[in-house]
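With one protein chain held back, the other chains of the complex are shown just where they sit.
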Amino acid sequence: MARAQILQAILIWVLLLILLSLTVGASFLPLGRMNPVVSMGIALIKASLIFWFYMQLKKERGLVRLAALGAGAWLLILFLLVSSDVVTRGSF
Amino acid sequence: MTQGSPVHEPYTEASQQHEANMLGMFIFLGTEIMLFGGLFAAIMVYRIEHREQLIEASKRLYLWIGTANTVILLTSSLLVALAVQASRAGSRRVGATLLVASACMGVGFLGLKGIEYAKEWQEGLLPLTGVRHAFSGPVQELFMGLYLAATGLHAVHLTIGIALMVGLSWRVGRGSLRLPQKALTVELCGLYWHLVDIIWIFLFPALYLVR
Amino acid sequence: MTERHIPETDVEKVSYLRAGHSLRSWLLTTDHKRIAILYLYAVTFFFFIGGAAAALVRIELLTPGGDFLTNEGYNRTFTLHGVIMVWFFLIPSIPNTFGNFLIPLMIGARDLAFPRLNLLSWYIYLLGGTLTLYVLVAGGVDTGWTFYTPLSSMFANGNVVAATVAIFIAGFSSILTGLNFIVTIHTLRAPGMTWGRLPLFVWSHYATSLILVLATPILAITLALIAAERLFGIGIFDPSLGGDPLLYQHLFWFYSHPAVYIMVLPALGVVSELVAAAARKPVFGYWFVAFSSIAIAIIGFLVWGHHMFVSGQSMYASAVFSFLSLAVAVPSGIKVYNWTATLYKGHISLDPPFLFAMSFIGLFVFGGLTGLILAMLAIDVHVHDTYFVVAHFHYIMVGGTVSAFFGALHFWWPKITGREYIMVWGRLTAIFIFLGFNLTFFPQYLLGYLGMPRRYHIYDPSFQVLHVMSSLGASLLGVAYVLPFTYLFYSLRYGKPSPPNPWGVTGLEWTTPSPPPKQNFDQIPVVTTGPYDYPVEMEDRR
């Protein structure tokens, strides 16, 4: 196995651990409403690192990448429209 | 691209078959993401509706077990990524050991999870029928229900992953899965493992870091 | 009928139907054409079970009092009618039979991308179906096909867990079929078969598969949570714990509205083929019709809240969902108007398939436009959960998709079985179904606006006349649906052997012998012309 590939994998692993400590650390800060935004943002970065490098999305054609990201985009529809109801419900 | 992997019906050339397998696998992973998506939507709705009480309930979880488990899964993903590279390079022994190692990491995760469930069982924080309930309020029971459903479903997926890894390492070790021709099988199982890790990457902050 | 039984032709000897006679060769087949036949049998079986439940409902509703069924009996009857018809008949009816049979033939492939997965999805479907039959025998389930919580999770005493597990399993069968279709259409198109040359049938199944794959998992987790609450006490939807009664509805309808487009998109694809074949002319505005299927699939995911206008949903969200429900109607409008334009200056022959297509267009448009009425906020407040809604979805599901199912059956029957049927019977059945259908379901619109609630079997006496008309129509419908199985089975023994292209239409499937051989094509065809490439006749060119 090429040494460069191994090093890259280990580097990604270290990056992931750093991001983990970042998100756990951030949970102790008084971020208030921003807290979920930060924790989900870091999780998104960790997930895309794994998608891009460990799952070799890098060398797949656009079609496979689309399939990988399609589900995530669809969940956004669910989250946005459900929260549009839950958030504005109190005011009728 | 793995040369020489046998092209079977109904494909005509290898690149066509490779893309079909990868596309099929990623679509399947997409359905798994949608499956957990329903649970994430429930967590989001209740974080909006019962914000303070969910923060209180999340603080009662064992953060250090959750963090340790995240480290374990991230490391197991590294091992699987290396195992895939090893299989592509055709080194049977290294690939098999890496696969066994990642399976062990998975078992470690389940072990820690079991300890966590046991502690919560004693504290009366598991909303199961016939079990002592000692919730500080109804919304905490609601949150622990979400926690149990989400981590339980994830544990089931992880167990399937462990079984895949053990079976794979056996066939790779014994040489019945010829490498590098059949490296694609290792790659596909690796994709499933990475997905189980990614789901945990989102589950961990959604449940443990509600602040 | 003086002809005696016609022996097998030499084409039939080599067809996929003859590639193995043993039960094993059928039950372990990975040939997409045989799996389509297996689905056809299973789907028809469940149609009659669901139909029998519908017959019970209509008999009970003949009288204002609950004289034929008890309260519980009626609740369990219409629930089983809904569950079996939706998940075990309508969703698999066109994609798993005609989609399975035709997509590889239409794109010039030997089989689907994952043949073994295709057989596995049939067995998973059967497992779900058998579990539903167990539920039927064990006393049914009393929650309606919508399984609303907290009724389904805490108060219902029917076999809720068994029913949710059965649908959970059947859901995975449709996920696997959707996955199989998407990968096949992407990777196994014959050389030269670009996206612009795909028949519109394939486009509509591609859009259907997108919905199958993206929406069904949400149904799976939602039903699993109901089962988890009933089995283990994990109260995620429990209102007394602060659970939100609307959360279940959001998750259920996030699947169930796109699911209705799973039911209608294959039918829209079939009708595009039937209209082009009847007019012997390319479909007007190919790209608009092709992309309208994709648009329906995508916008279809944004409108689910129109089932929750009076559920306590915020009025602002309701207004957004109402607006988006109008937008989802536009692609359907494009299809209908383009079909009409296709007929202009065509060479129209009124064969049975086209009569079914005409009845589809009539009933689909009427059903769809009443859907628009339901999308109007102020009107839906009045007619929600009344027979107006029952009429809407029967017009568009039964009037629409079932007519298209019969149209497809009559159009591709010669290709599937190699035998031609007697056309006049087909025409009679189409007209008989159209009349029986309208008599059954048009009165239900009036009942709905008069305020007859859904899921009632004891109703106000002033509604009885309309109910009697509807039940009369249902009995005609019951007979009409059985008719095709007479002359079609008759054709298997006595029907004239069919040439490769009995209707003289375009499409790769019509270039293969009828019935096609196991491997579909001797060698994979190279496609050089566009879809619906009909020669412009001499007198048209002058």
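Letters A, B and C mark the chains as written, and numbering starts fresh at 1 in each.
One rule holds for everything that comes next: contacts are C-beta pairs under 8 Å (C-beta built on N, C-alpha and C of every residue); 3 or more make two chains touch, one makes a residue touch a chain.
Just so it is clear, contacts and distances are computed from a predicted model.
As stated in its UniProt record, the chain not included in the shown complex is "cytochrome-c oxidase", which appears among "ABC transporter permease", "ATP-binding cassette domain-containing protein", "Pimeloyl-CoA dehydrogenase small subunit" or "cytochrome-c oxidase". From the set C:310, C:424 or C:492, the residue in touch with the chain omitted from the display is C:310, counting the whole complex. Within the set C:190, C:294 or C:369, the residue that contacts the chain not displayed is C:369. Which of C:25, C:130 or C:240 touches the hidden chain is settled by the complete complex: it is C:240. Across C:231, C:330 or C:431, the single residue that touches the chain missing here is C:330. In the complete assembly, the contact with the undisplayed chain comes from C:343, out of C:19, C:190, C:294 or C:343. Contact between subunit B and the unshown chain involves residues 50-53, 136-139.
With the whole complex as reference, residues 66, 71-72, 74-75, 142-144, 146, 148, 150-151, 154-156, 239-240, 242-243, 245-246, 279-282, 284-288, 309-312, 315, 318-319, 322-323, 326-327, 329-331, 333-334, 336-338, 340-341, 343-350, 358, 361-362, 365-366, 369, 372-373, 376-379, 381-382, 384-386, 446, 449-451, 453-462, 465-466, 536-537, 539-542 of subunit C touch the missing chain.
Here is the rule we use: only the chains that are shown with their structure count from here on.
Between subunit B and subunit C, the centres computed from C-alpha atoms are 36 Å apart.
Each chain gets one centre point, the mean of its Cα atoms, and the points for subunit A and subunit B are 15 Å apart. Contact of a single residue of subunit C with at least two other chains is seen at positions 186, 214, 218, 244, 247, 250. Shared interface positions of subunit A, defined as residues touching 2 or more other chains, are 63, 70-71, 74, 78, 82, 86-87. Those residues of subunit B lying in contact with subunit A across their complex are 19, 22-23, 26-27, 29-31, 33-34, 37, 40-41, 44-45, 47-49, 63, 67, 70-71, 74-75, 77-78, 80-82, 84-86, 88-89, 91, 94, 187, 190-191, 194, 197-198, 201-202, 204-206, 208-211. Listed in rising order, the residues of subunit B touching subunit C in the complex are 9-12, 16, 19-20, 23-24, 27-28, 30-32, 34-39, 41-42, 45-46, 49-50, 53, 127-130, 138-139, 141-142, 145-146, 148-149, 153.
Taken together, the subunit A residues at the contact with subunit C in this complex read 63, 70-71, 74, 77-78, 81-82, 84-92.
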